[in-house]
Every structure is written in C-alpha cells, then in structure tokens.
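Here the complex is missing a single protein chain, while all its other protein chains stay put.
Chain nomenclature is as follows: A and B, assigned in order of appearance, with residue numbering initiated at 1 for each chain independently.
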Amino acid sequence: MKSLTEHLTFNLPVRMGFLNITGEVESLVRKSGVREGLVLVNAMHITASVFINDDEPGLHEDYKAWLEALAPFDASPSRYKHNRTGEDNADAHMKRQIMGREVVVAITEGKLDFGPWEQIFYGEFDGRRPKRVLVKIIGE
Amino acid sequence: MKSLTEHLTFNLPVRMGFLNITGEVESLVRKSGVREGLVLVNAMHITASVFINDDEPGLHEDYKAWLEALAPFDASPSRYKHNRTGEDNADAHMKRQIMGREVVVAITEGKLDFGPWEQIFYGEFDGRRPKRVLVKIIGE
Partner (left out) sequence: MKSLTEHLTFNLPVRMGFLNITGEVESLVRKSGVREGLVLVNAMHITASVFINDDEPGLHEDYKAWLEALAPFDASPSRYKHNRTGEDNADAHMKRQIMGREVVVAITEGKLDFGPWEQIFYGEFDGRRPKRVLVKIIGE
C-alpha cells in the first residue's frame, strides 16, 4: 500500500469564501503514484469545510446568503453562548456542519474519479488568517 | 490490496426522490472479494446525494417537506443567483449539502458492517434524467 500526506495552507482575505482546490489535489494524486485508491481531503480547522460542488459564482453567492440565513453571524454573547468565551465565530461552527468537514474521493486509473461538474472547494467561515487542509492518499 | 470500481446509473421520474440502493452495493461488495476494507458510495452529480438512513416512507415524506422548507424550489433568478445562468436547480445544490454527497461504509468479514436500520439511499433533487453513482471498494 502506498500513501501520501500533505498539509496545505490557505489564508482567505474574507470572513466567508470558497476556494477551488481541485488542481492542488489532482497534483498530489499524481505525485502519490496511486492508481487505485482513495483520497481524503479535510479541513483541519473547525470553522472551515471541504466540500464538492459547482464552480459557479452565482451559486457561491447563494450558498453564502443561505448559510447566513440558517446561522447568522452575531458576535454578541446573547445569541450564541460560545461567544461568551471571547470568540465571535459560533456561527462559523454551524455553517461548517452544513457544508461538511471532509470529502473522500475515489482514485481510478491514477485520476480523481469525478462526475462532469464535481470540483473540490475549501470553504472558509472565519477567515483572514492561515488555516490548513489535509490531503491523505492511500492505495496502490 | 484489492479494489473494485463501478458506476451505477439512476433515472428518477421525479424532481425529488429517494431510492434504496443497499442491494446494489451489497452485490458489489460480494463481487469485489474484499473481506476487510472500506466502500465509498458517492453521487457523481452535484444536485444529488448518497446518504444512510431509514427505509420508511413517512420519514422520506418528512425529509422532502423539511428540505423544501430549508431550501425552496424557485426557478426564478430573483431568489437564487445561480438561476441567472439559465438553470432552475439552485435549491437542489443546497438540499444536497444538507443530505451529503457520500457515505463511507466498513466492510467486515465480507459484508457491509451495518447497524440494524442502516440503508443506503440515492437522494435525487433535480431528477428526470440519468445520473451516476460511484462505488469504490478497497481492502483485502
């Protein structure tokens, strides 16, 4: 069994934003030499997500508005008890649960085995600082 | 390490619906000959889900009503910017994030290692056309 482990760092200049990281993951799959296996891609921070969806700017705006409606940003400790700790990011912990922590993708014949529109995104909900994503590849 | 890759195709005659695909996945686990390992089952389309829950028709009706309340279908471009592209399925991209893209299931002694009520479903949120699901099995 072969394996490859890489930790990527992203620093988005906004509180909430999405970054297409498909190219980075594809490069690591090639580097691993794995022909048949799995790749795990996960946020290492609990106010961020890795998810698969469409690279369409209008959809990303829709996601932001929808997540903001489901879990509004509110720095005050009155809405969210978590913000009594001095944090202001309780909403980000909720947005991340909706969008998910991780994706697991099949590697087939040395490539990400993707449908026509699948792209991997880093989803940031409490940005403006460096945060990490783990890529773990196993297979043969 | 053994591996097996299969792409299943489903065409649901409705916009939103759920299909129990546990039997198909079980057959592929047997075909793979894997005794100890993992199976990844994921939607290859970004307006569909694969998830594990109960095969109870009332619950499925509840899921539909709940998802429709959280992310209503609205073909107009006024609610969803994604629908300015000519699409009408922005809501489906949101419903899919709630229900998830994929499941990873343990294979133990050659079988899906399931609790008493776990069943694998294909979740369709923009149907009436053929769409694919990937099954990837690795192990020994």
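The rule we apply is simple: a residue touches a chain if its C-beta (ideal position, glycine included) is under 8 Å from a C-beta of that chain, and two chains touch if they have at least 3 such contacts.
Since the model is a prediction, treat every value here as computed from it, not as a measurement.
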item: On subunit A, residues whose C-beta touches the chain left out of the figure; value: 1, 3, 5, 38, 40, 42-46, 70-71, 80-85, 90, 93-94, 96-98, 100-102, 104, 132, 134, 136, 138
item: Subunit B, residues in touch with the chain not shown (by the definition above); value: 1, 36-38, 51-54, 56-59, 61-63, 66, 70, 98-100, 103-106, 108, 113-118, 138-140
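Just so it is clear, only the chains that are shown with their structure count from here on.
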item: Length of the line joining the C-alpha centres of subunit A and subunit B, rounded to whole Å; value: 20
